[in-house]
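Please see the structure below; I have some questions.
Note that one protein chain is taken out, while the other chains of the complex remain in position.
After this line comes chain A, so read on.
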Amino acid sequence: MANLPHSAAPRTMFDKVWDRHVIVARDEGPSLIYIDRDIIHEGSFHAFADMKRRGYSVRRPRQMFGTPDHYVPTTGREIGDAATAEIARMIRQFDENMDWGGIRSFRLRDPRQGIVHVVGPEQGITLPGLTIVCSDSHTSTHGALGAIAFGIGQSENMHVMATQTLWQARPKTMRISVSGTLARGVHAKDVILAIIGKIGAGGAGGHAIEYAGPAVRAMSIEQRLTICNMSIEAAARCGMVAPDDTTFQYLHGRPFAPSGEEWDRAVAQWRALPTDDGARFDTEVALEGHAIAPMVTWGTSPEDTAPITGHVPDPAGAPDAGRRESTAKALNYMGLTPGTPLADVAIDRVFIGSCTNSRLEDLRAAAEVLRGRKAVVPAMVVPGSTSVKRAAEAEGLDRVFREAGFEWRESGCSMCAAMNGDFVKPQERCASTSNRNFIGRQGPNARTHLMSPAMAAAAAVTGRLTDVRRLLN
């Protein structure tokens, strides 16, 4: 890039993007960094209320985008389809705030509407080298294209809308390398669950992660989005994958991506972003790709993972008293007995969706398992965006899901966040492609097992946690 500070020392991709955005560097403490994009959803209402109270306006509305996702109905596209009057008010309030701020938005009935983290990449709003924020923790998703992207609270959201900047302390860097190739039936979701299981829910605290290695390099953008999405579940500030030809092919021709002569300029800049040879990371983690099996969670933290071939753990085997207690508590909530083979655990419901796993490739992977089979438990698919929904319908995936007994819904966060009226009932056990198995996350006393879309489809047809490799030809 034209104004890059030239430095002899090799730099990581994170350093290059960060350095490019520093407006005011202070000797101690946070730097003032430039924020390229802020993506808005209904939950941003506190920030708008604060802006109005202080008499501020949105400084650069052209760099903002909005779409409603957390509260939108999945049963229809009318405001009247909202589950309650209060939920309908959230969607109306979002529209009013977008009008007030002059912010481009893809509203409930817009064919571009969807989950913020699906829409950004899909529309070419997310680009390599950018700084992107959104008042949602899964903003780490966008790093899959080589951006620094992280979730913020409403105070920070207000600060970005008013100034296009944020005060941020520079995180440490961590490289997670996944070697080799993944076995058949093993997907990006299994890789990220294996990573979180290995380093823990606090394992990347204070770090920006770069995912690297042949297994990551071989992934499509949609798979990389799944990996980066769950960086926050390991406490990372953000997750990134270096942009490459796969990235450029994905972005070319997308509505908000540069085009024509600007495209060539952009690609030339993006090619300079990957980490230099010899750059040092504060922490290095390595996994063998071929050794990763399809994964499921058994507890109430995303670190509570095991291969589907494993068993419900025994709290007695935990390394310390704290973990013994937390494991016992988690198993009690989940209604599981230590030592039970995971493949014997019966489930009550299946949810395929969320910003982690609701893109076209996710739906294809689930449909591949479901073709010619029937779900034996209630199951639903919530595409990540209206565009994903239409693309899936164009290739007949909706028919595969419907014939298998799945409900085929409109796009939104739905049963992952359980804020729009879609939720898992108390004590129900849900095989879910979402990102959090927290207590009460999918509804009060709901029990969540996280897994890939292919694994969720396998669970739907057998009624229990199932090794999807058994169902593949």
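Note that in this section a contact is a pair of C-beta atoms (placed from the backbone, for glycine too) under 8 Å apart; a residue touches a chain by one contact, two chains touch by 3 or more; residues count from 1.
The criterion applied here is as follows: contacts and distances are computed from a predicted model.
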According to its UniProt record, the missing chain among "3-isopropylmalate dehydratase small subunit", "Oligopeptide transport system permease protein OppC", "L-lysine 6-oxidase" or "HMP/thiamine import ATP-binding protein YkoD" is "3-isopropylmalate dehydratase small subunit"
Missing-chain contact, candidates A:His159, A:Lys189 or A:Arg464, resolves to A:His159
Among A:Gly120, A:Gly151, A:Gly239 or A:Gly289, contact with the omitted chain is made only by A:Gly151
Answer key for A:Gly322, A:Gly339 or A:Gly372 versus the chain not shown reads A:Gly322
Considering the complete complex, of A:Asp136, A:Asp190, A:Glu210 or A:Glu410, the missing chain is touched by A:Asp136
Chain A residues touching the chain left out here are 1-3, 20, 23-24, 26, 28-30, 32, 34, 36-37, 43, 46, 49, 60, 62-63, 71, 86-87, 89-90, 127, 129-130, 135-137, 139, 150-156, 158-159, 162-165, 167, 169, 201-202, 205-206, 232, 235-237, 256-258, 262, 266, 269, 301, 303, 322-323, 326, 329, 417-419, 436, 438-441, 444
